[in-house]
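What you see is the complex with one protein chain gone and the rest in place.
Order of writing sets the labels: A, B and C. Residues in every chain begin at 1.
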Amino acid sequence: MSVGEEKAKNRRGLSGWLNPYHYNLERWAYVFQRVTGLGILAYVVGHLGDTSFFVGGPTGTGPSSSTWAFMSNLVENSFGHLILVLVVLILVFHGTNGIRLIVSELGLVLGKPGAIEYPYKAKSLGAVQKAAIGLAIALALVAMVWTYLILFGGTI
Amino acid sequence: MVETLKHDVVIVGSGLAGLRAAIEAARASGGKSDIAVVTKVQAMRSHSVSAEGGTAAVLYPELGDSLESHEFDTVKGSDYLADQDAVERFVKAMPGEIYQLDHWGLPWSRKEDGRIAQRWFGGYSYPRATYAEDKVGFFEMQTLYDTATKYDNIHFYQEWFVTSIIAEGGEFRGFTAIEMKTGGFAQILGKAGILATGGSGRLYSFATYGYSSTPDGMATAYRAGIPLKDMEFIQFHPSGLIPSGILITEAVRGEGGVLVNNQGERFMKRYAPNKLDLASRDVVSRAMMTEIEEGRGFKDEATGLDYIHLDFSPIGAEKIKARLTQIREIAIKFRGIDPVEKPLPVKPVCHYVMGGIDTNIDGATKLKGLWAAGEAACVSINGSNRLGANSTAECLVWGKITGAEAAKYAEGKSKPSPTGESAQLEEKRIFDGIFHGKGGTNPYEVRDTIQKEMDKNVFVYRTGEGLGNALRKIRELKAKDFLHCEDKSRVYNTNLSDVLEVESMLTVAEVVIAGALARTESRGAHARRDFPERDDKNWLKHTLAFPGPDGPRLDYSAVTITKYQPAERHY
Amino acid sequence: MRESRLMLIQYTTAVLAVALVAVHLLMQGIITPYSTAISFSTILSIYRSWFYAIFLEALLVVVLVHGFNGLRIILHEWKQTAPWSRWTDIGTLVAIVATVAYGTRTVILAIFGGVSG
Partner (left out) sequence: MTDLRLAIQRFDPSRDPKPRMVEYTVPRRQGMTVLEALLFARDYMDHSIGVRFSCRQASCGSCGMKINGRPRLACYTQVDELGGDSVVAQPMDNYAIIKDLVTDLGSFFQKHAQVTPRLVRSDAREQDNPTKEYLIKPDELSKVLQFTYCIKCGLCTSACPTVATDSKFPGPQALAQAYRYTADVRDQGGAERIESLDSEHGIWRCHFAGSCSYVCPKGVDPALGVQLLKRHVMSGKPPHLAEEASKEYRAPQTQT
């Protein structure tokens, strides 16, 4: 019909999920929750694959011909360890932030609605949320550093 | 090409009166009537949302209020120009409307016992302004709009700009309108019509009105030969915020706020020793202008506007924050002043037009099948000066009355099928004449000039000389070639609708000024320096303006007086 | 199923996953040194302990249900046609069943499959 019909739809699409620029801290947390969730799911599926090598036994005497040693050589190196470090980072963030979300989505810790005063400050975006997101980031970083030290500590 | 749409009742305007009428028409017909609400804005954007302080009703006769008292206050406020039979009907209907809105969900502010709270307003002898914080109009609109979602037989035409009335054989047939989104042109036919298009306050630049409050509806009726009544009476609210003119509700004074001049004096004691700051609006506005003219006002450096201080301190921070939430928000946002800490700069500001489309007590116009309600109409309960909190109330009462009347009228009639000739002529006028038209004058400059002229010469105090100058200026502007459109796309062409608005402004401004020039007395909001006294012998009558070849032709009609004989007003 | 029931599952699996994953991580990196934790004999002893086998199986189910249901939610929010909705639902169920089955296979074979170190 009209020449600009497609552009006129104007729905933000996936950039609405992925680009939180100009918005609030909680929006950034939303993006990371989603992205880390997908990342974790991918890792878990992969992890199912690599653990399945276990049934091949250490030397290929089990039901599978592939061996644990073969798999170990594949992932037990600096690159594999780096992946693990990142997985721990996103796992801890996703878990801690997820607890914040569950608690909040059930209407707890948000504050109670009531008389409001200008300049308006949204109760639902209050200090508890900021602190919880801060905590999620802090725990994730600590866990990451710890994992790094465990995996690379010996070699540094 | 002219599209044809058909409904039973077609309501123009989606403000308080329009929505109330739509619901009542839907209800009165038992869901049978097919109702259209045609509005040039979106739903919930009408300027009724900006009404702030209260809606008057007698809710507590057991505590000393009475219908007679509300009646008398209203008549006295009107400077005896109100039709007293209409006032009586209005006052009786109001308590029911308050409860109705409560039952539809309006969050009226409450007293400790859970009953509806009321506050003082100017010109009343009992605190009968029913309120919901200071967003009364907004909450009323919200409640009506939300309630309207219940009725499948109410159809909204949002952002359709009505341009003319279609009439045949002295009967209403429908409206023509532009669909803004597409630029299409349609005739919306109806068995009955209601004009609820609001006031015309954007004739002024210093006005509490939103930018959309132009007199399109009034001008449309007028062009169709329906007279405009009492248009010279324009209310100047005492407290418009400097510099934007945004309304600072009378409830501020109702809650205890006071006006103070540059001497630190509460000057209202000299003008209205009994009611002080809560005298009727015309009295307070004149007092403020006198203070300013005699050198006891303040001056805003950035804009050069004169002003008076509105001091909130007697109210106290707690009450300001609880009951005047929006006012505080507006003051901080638009003026950078927290009224808890400092007084606000205010000045009388164009706020309401008492006049409007001439109707009888049922809201019916002279055109059979067409009603008018709300600020667009003049029933008249407001006479020459409306009391605060009576306008939202009037919208509710006559919204309901006209909605029911129109639905009843439509029931027995068959759907109209006119020739479409007048719609084709209108389409030619707009699209061939204006959309494709050429001209050298910027219509927005014309608008600005009208507003400047009205601000200067048709304000609180008027003189024959000033009004004469204004009339000349308006006629000069009318002759200019502003009827053209730079935007050549049909899609959402506000350039086109703005030109039509400016045309309406000129039409109605001329009526206002002509009426004011002719009325050689001072009554209510119409204060002539050259005729400072009220003249009941010659002027206790309504002005009626009909369209004539050389501008408005004025006629007059009698005022209905039942219980209260005109007397001198004291506050 | 009512969406709130699915969300209840999502929340419950989330809380359980946080607890189980925390234990899993602690076991792999802290309670036992990492190099020992991933040695074949240590893992075998874990699988052969009923307690840990059940623990790993629970971890498997909880994390996969949570993860794939989460993916389902994301996909539903992405597109809203009826076939898309139906196939993502079916796909989610299939993915959960398949991955849980595959993981369970590892657990069962590790216990009963004659694997030896």
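Quick note on the criterion: a contact is a pair of C-beta atoms (placed from the backbone, for glycine too) under 8 Å apart; a residue touches a chain by one contact, two chains touch by 3 or more.
The structure presented is a predicted model; accordingly, all values stated were derived computationally and were not measured.
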Can you pull out the displayed chains that the omitted chain is in contact with? A, B, C
Out of B:N442, B:N538 or B:T562, which residue would touch the omitted chain in the full complex? B:N442
Touch as defined at the start, partner being the missing chain; which of B:I330, B:M354, B:I434 or B:L467 qualifies? B:I330
What does the interface between subunit A and the hidden chain look like in terms of residue numbers? 2-5, 7-17, 20-24, 26-27, 29-31, 33-34, 101, 104-107, 110-116, 118, 120-125, 129
For review purposes, identify every residue of subunit C that touches the missing chain, sorted by number. 2-4, 6-8, 73, 76-80, 85
Across the whole complex, the chain not displayed is touched by subunit B residues 27, 41-47, 49-50, 62, 96, 98-100, 102-105, 107-116, 133, 135, 138-139, 142, 146-147, 149-150, 158, 181, 210-212, 243-244, 246-247, 302, 326, 329-330, 333-334, 336, 442, 444, 448, 485-495, 498
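The rule is short, and it goes like this: only the chains that are shown with their structure count from here on.
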Would you identify the chain whose Cα-based centre sits farthest away from the centre of subunit C? B
Report the inter-centroid distance (CA atoms only) between subunit A and subunit C in whole Å. 16
Cα centroid separation, subunit B vs subunit C, in Å, comes to 67
Distance from subunit B to subunit A - Cα centre to Cα centre, in angstrom: 57
What residues in subunit C touch two or more of the other chains? none
Note: subunit A residues in touch with at least two other chains are none
For subunit C, which residues are in contact with subunit A within the complex? 11, 14-15, 17-18, 21-22, 25, 29-30, 34, 38, 40, 43, 47, 60, 63-64, 67-68, 70-71, 74, 78, 99, 102-103, 105-106, 109-110, 113-117
Within their complex, subunit A touches subunit C through residues 14, 34, 37-38, 40-41, 44-45, 48, 51-52, 54-58, 61-63, 68, 72, 76, 88, 91, 95, 98-99, 102, 106, 143, 146-147, 150-151
Which positions of subunit A touch subunit B when the two form their complex? 115-119
